[in-house]
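Below is one structure, written out as structure tokens, with a few remarks after it.
All protein chains of the complex are present and in place, except for one that has been dropped.
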Amino acid sequence: MARSVQVKTPSTFTEYKILLGKDLRREFRTKEMLTSMGIYSILVLVVYGAALSQSSQGVDVLQMSGGLLWALIVFTSLLGLNRSFEHEKENGCLDGLLLVPMDRSVIFLAKATSNLLFMLVVEVIAVPLYFFFFLTGAPVSDSWPLLVWPLIVGTIGMAGIGTLLSTITVNTRGKDVMLAVLFIPLIFPLLYACVSAATVVLVGGDWQTTYLTSLALAGGYDVIMLLLSWVLYGYVISA
Amino acid sequence: MDPILEQIYATILPSAPYVIAAYALMWGALLVYVIYATVRMKKVESQIAVLQNTLDKATSTKTNSDFAAQTQEVQDESESIKKK
Amino acid sequence: MAQTNKNRRGQMPSRGQTASRGQTALSTADKIAPVILVLGAILSVLGFVLAFTIAPPVNGARVDGIAIIGDQMVGNQMLFSQKIFYFHMPVAITSFLALGVAAFYEIRYLMTKDSDYDLKAHLATEVSLVFVVMVMFSGEMWERFEWGVWWTWDPRLTTYFILMLLVIGYFVLRAAVDDPEKRASYASVFGIITFIDVPICFMITRLVPSSVHPTIFRTDSGLSTEMMIPLMCAMFGMLFISYGLFRWRLRTERAQEELDRMKQTLDE
Partner (left out) sequence: MPASDVQTDQATDQPADQPAILVDHVSKIFGSRRAVDDLSLSIPHGAFLSIFGPNGAGKTTLLRMLATLSRPSEGRIVLGGIDIKEHPEQAREHVGLISHRSMLYDDLTAYENLMIAARLYGVENPDARVRKLLDAVELSHRSMDVVRTFSRGMTQRISIARALVADPDLVLLDEPYSGLDPHAVDVFDQIIATVREGRTFVMVSHDMDKGLAACSHVLVMARGRKAAFAKKEEIDFDAFSAFYKKTVGMGVA
């Protein structure tokens, strides 16, 4: 029987745009992820405040800033990643996506990009706030704007690995704890490199060599892990 | 003991407990795993025994064959739901 | 067991042992497994003994003088704690090898979806966890004496701590998923990622220049022959033990699976 509808399978890039558009429109309408992550990061800063304000002047906050910043980013993104797949599972929308004749790794790419964007937006809010709260008096070296690069490279890695793991943990019991249990050990090397890059840029001195090696290592981690996630994603989502 | 000799051996005594502890813990971990493996094996063997005597009991009281008959019945029944 | 009905294929799954009246037909690998296990035990005990007898102590810090011991001129402290090395390295290599074997089975599972590979991967990871714990113990004791403090974020120790957390995460994940097919796929994917992540962690913790920890590549070159003998004994001993344990666990778990299948058919 003649088909009343002509169908031309769209290119992968169009599928990617459609799925990304869906996530962004949905977030733009509900703003559920951004508000929860934004507020959560401010709460973490409050906890830092309690921790650091009591310390004597001897404690050099600047030295710890790289680490504290990344701790804030890791835990905030954990919260966001957990919720990223919740609404997909609500009405079985994931089955709906699986029914569409397309390469399923596109779902990974679209979801990783949307997570990345949300995490970057939250960082744009949280990092300046961190400077405002803790580094007003500190002798921050003038190379601090270079902090942007480790932030970007690190967030890309976390978004990629996080999306893959959240696809796994959304179907397990104890979802959010499970994501943290799997995510943090896996992301440790990236974290280690990014913290070192961030610290050395904030503290100053001859930061070039350390900064560049750490950034290169973090970049290498991203490439390997994102490729691996892209390849393995098909097995995870259709399990 | 001449002082130099003393220095040469200076590290041996204090480090002894750590070396002993290291090896003890290593062999201990292996031992725990071996015990775990035997416990699992014993569990399987006991289940085999339990299954064994249910099987022997079963063959004597023919519960198995009732099941076969029941499913056979279902098979012929599927023909009978059609119009005679 | 009576054939239940005509179109019900009663044939047991072909791979592995076909259980006939409780006596499993042993494949050759399972026959030699106990032999290898015993051989491994002997070798490691031999390595243990040799490590403390024929292996010369490693020279520690310089001493301000020379002393004659036996027929040798000795000018350094004798580092006794180095004796842990003879088991630390073999155990470390075995743990990583076991993880590699697990990763291989996981890839095989993803390609074939045959649950037997998933079982093998699960058990290989179990063996790997045992050896990672052993590495942590020995590494901890060695660091404790050498650095004088219970924990340092030293690259080697940190890498193995992360490896242990990842392997524990593997088992936590397996426990949290009920559907066998999902559990196998998720565990396999996580196992493969772990296997790739560990060398990266190994590299990054060393290459990232950090003032606190000098990046030491413990090459341990210059092992004299007397040192090599106990090391090799311990090495092969540990490898054989790990293989023997793996096969033993595999036989047990396969029998367990057969039992579950039998109980399943009996319930119907």
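List of remarks:
First chain written, first letter: the chains are A, B and C, and each begins at residue 1.
The working rule: a residue touches a chain if its C-beta (ideal position, glycine included) is under 8 Å from a C-beta of that chain, and two chains touch if they have at least 3 such contacts.
Nothing here was measured: the structure is a model prediction, and the numbers come from that model.
Residue A:100 is the one among A:100, A:152 or A:216 that touches the chain not shown.
Mapped onto chain C, the interface with the missing chain covers residues 7-9, 113, 115, 179-181, 257, 260-261, 263-264, 268.
Looking at chain A, the residues touching the absent chain are 1, 3-10, 14-15, 18-19, 22, 25-26, 29-30, 87, 90-93, 95-103, 238.
The working rule: only the chains that are shown with their structure count from here on.
If you average the Cα atoms of chain A and of chain B, the two centres end up 41 Å apart. Measuring from the averaged C-alpha position of chain A to that of chain C gives a distance of 33 Å.
One finds 19 Å separating the Cα centroids of chain B and chain C.
Contact with two or more other chains is made by no residue of chain A. Residue positions of chain B with contacts to 2 or more other chains are absent. Touching chain B in their complex are the following residues of chain C: 1-6, 8, 22, 48, 60, 63-67, 69, 74, 76-81, 83-84, 87-88, 91, 127, 130, 133-134, 137-138, 140-142, 144-145, 241, 245, 248-249, 252-253, 255-256, 259, 262-263, 266, 268.
The residues of chain C lying in touch with chain A in their complex are 110, 162, 165-166, 169, 172-173, 176-178, 181-182, 185-186, 188-190, 192-194, 196-197, 200-201, 203-205, 207-210.
The touching residues of chain A, counted against chain C in their complex, run 161, 164, 168, 171-174, 178, 181-182, 184-186, 188-189, 192-193, 196, 209-210, 213-214, 217, 220-221, 224-225, 228-229, 232, 235-236, 239.
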